[in-house]
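Missing here: one protein chain of the complex. Every other protein chain is in place.
Chain lettering (A and B) follows the sequence in which the chains are written, and residue indices restart at 1 in each chain.
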Amino acid sequence: MTQATAPKSVARKPQTPLAEFWSYFIKNRGALIGFCFIVFIVLIAVFANFVAPHHPHEQFRDFILVPPAWAEGGNAQFWLGTDGVGRDILSRLIHGARLSLLIGLVIVTVSLVLGICLGLVAGYFGGFVDVTIMRFADILLSMPALLLAIAIVAILGPSIVNSGLALSLVYLPHYIRLTRASVMTELNKDYVVSSRVAGAGSLRLMFITILPNCLAPLIVQATLGFSNAILDMAALGFLGLGAQPPLPEWGTMLATAREFIQSAWWVVTFPGLIILVTVLAFNLMGDGLRDALDPKLKQ
Amino acid sequence: MTETDKSLLKVHNLSVTFGTHDNPFTAVDRISFHVEQGEVLGIVGESGSGKSVSSLALMGLIDFPGRVTADELRFKDTDMQTLNEKARRKITGDDISMIFQDPMTSLNPSFTVGNQIMEAIEVHQGGSKKERLAKAIDLLRQVGIPAPESRINNYPHQLSGGMSQRIMIAMAIACDPKLLIADEPTTALDVTIQAQIIELLLTLQREKNMGLMLITHDLALVAEAADRVVVMYAGQIVESGPASEIFKAPKHPYTQALMNSLPESAEGQNRLNALSGVVPGANDRPDGCLLNPRCPYATDRCRVEEPEQLGPPGRQVKCFYPLDESGRPTV
Partner (left out) sequence: MLQYFLRRLGMVIPTFIGVSVFTFALIYMIPGDPITIMGGERGFSADQRVELEIMLGLDKPIWQQYFVYLGNVLQGDLGTSFVTRQPVLSEFMTLFPATIELTVCAAIFAVVTGLTLGILAAIKRGSILDHTVMTISLAGYSMPIFWWALLLILLFSVNLGWTPVSGRLDVLYWVDEVTGFMLIDTLLSDEEGAFTSAVSHLILPSLVLGTIPMAVIARMTRSSMLEVLGEDYIRTARAKGLSKRRVIVKHALRNALIPVITVMGLQVGLLLSGAILTETIFAWPGIGKWLIESIGRRDYPVVQGGLLLIASIIITVNLLVDLMYGVVNPRVRHSK
């Protein structure tokens, strides 16, 4: 018998990048929990109209400051109780999810897209263009995000739109820097040089050749940026500069809840809790993405 | 020299395993060897052979989740396995010391080299700052560093690779060790510097009558410098014996392959003699003899049964069919 013994384990077929990424990602329990929660809350936000038991702006004059259903004096109609003008807190939270997620998406998208464009241009062309763009980014970065946003909103006038605009501007430099750094690393690599030699134009080089290889840190930053957007948006709402009442934005809900801190703890607790949990979920997912997209770090 | 009661270091069935319960990885598999006072033991093997891990195990530097087991781990009269942590640390850096492969990263960038050498002296020998400083300067002189009084205040990033390795050596011999372990001391250095460092190591070894464990993948180096040699493959010792004998007439097919893959052996040929295949990794250790997938002389028995060490103590081979003087397996 001259059969060769096969080695103990069978060599595995190489996975596609997506499958490899997913298998790393799942191993991170926290990231998985975060991801599931985000899916859950996105679904709630999308189907808010069906999920919420009441209309978020409807005031039940007979049911002002009702405690949560399980507490003394609670009412099964209002699971989480009602606020100072008799609005159902649960419904407001659900509709608030839609607001927060939507505005977060807009903020991140705008700053991401603009940031990528500026970063690509800065990294690719270098020279005076680079210096100007980076100076601009540095100036924005020298002022703390919230402070800058407050200043801009103060000038433009408090509203959810202006807050969104302000935050988009404030997050911009992070994406510019990130993109530029990636671009500069990739610029000297062989595949770029060979594309250029083959005659590819600037636009094509920037967006089609280089950009896909810079995406990993950008995706991580965007996810973490989402959680920042939610937090900062809520902060602006709390200060009266963001979404204006009666919009059920979570931060704005907390602003009006302040006076009830001694009398109605549920008006204060639940909006903040949902902010914490949502931001936590995004941070967990962002961390998981970072670890999965750069396995070197994990080991 | 054979193993005796007076041996400096005696190791029997040393094993180091990593990994989890369901997926254990044996980096070092029941190796046994000894080092005598004043002799140079060469440990030869490719990467993945477990040679570095063995030395780390000797120094007590294997951390969880690695596990070190041995039937005997004896340094002079002391059974190292019965020592508590404090007692172990007393020997480490004092009676047994070690130098590593990359001197540039092995020195702490935040402290001067003088500080780091004096620290070794302080911990094991004590003495006033003046005394330690004088000793440190003297050590620098012993390892051939010019102008030691000024060099002593340099930071590691101000030194070249060769200088850094000299500093490492100075640190290692600071407390007059009986045994010095050198793990690939010249691999990261330029070729011209390599010879100098080896020369320095051997001179110091002779002067101080130290035992020297020279771990390397460089056969030529071992042939020149070592008294005895141990050849490792995939965590096991496949051949051991006096250097002169091993290189003149290797008995294990792997040793033979190593000798053949030297460029000198391929003079006149178009291609180098490379052994096909690769060193087995954690998950593809074959049954029987670990070399069997690559060994040109493998038989069915080799594929199923693990060979034992054959031969007299002092000249052993882990093979069923050790090669004879003409390089052919005995049947």
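Everything below uses one rule, namely that a residue touches a chain if its C-beta (ideal position, glycine included) is under 8 Å from a C-beta of that chain, and two chains touch if they have at least 3 such contacts.
Note that the structure is predicted; figures quoted are calculated from it, not measured.
A.B. asks: Among A:A48, A:I133, A:V183 or A:L254, which one is in touch with the chain left out?
C.D. replies: In the full complex, the listed residue that touches the missing chain is A:L254.
A.B. asks: Just one of A:V192, A:C214, A:L241 or A:L289 touches the chain that is missing; which is it?
C.D. replies: The single option touching the absent chain is A:L241.
A.B. asks: With the full complex in mind, choose from A:I26, A:V39, A:A71 or A:A151 the residue touching the hidden chain.
C.D. replies: A:A151
A.B. asks: Which listed residue (B:N108, B:S160 or B:N283) would be found touching the missing chain in the intact complex?
C.D. replies: Reading the full complex, the residue touching the unseen chain is B:N108.
A.B. asks: In terms of residues, what is the contact footprint of the unshown chain on chain A?
C.D. replies: Contacting residues on chain A, toward the hidden partner: 135-136, 138-139, 142-147, 150-151, 154-157, 227, 231, 234-235, 238-241, 251, 254, 257-258, 261-262, 265, 268-269, 271-273, 275-276, 279-280, 283-284, 287.
A.B. asks: Determine and list the chain B residues touching the chain excluded from the picture.
C.D. replies: 59, 61, 89-94, 97-98, 100, 102, 105-111, 119-120, 123-124, 155, 157-158, 168, 171
The rule is simple: only the chains that are shown with their structure count from here on.
A.B. asks: If you average the CA atoms of chain A and of chain B, how many Å lie between those two points?
C.D. replies: The computed centroid separation for chain A versus chain B comes out at 52 Å.
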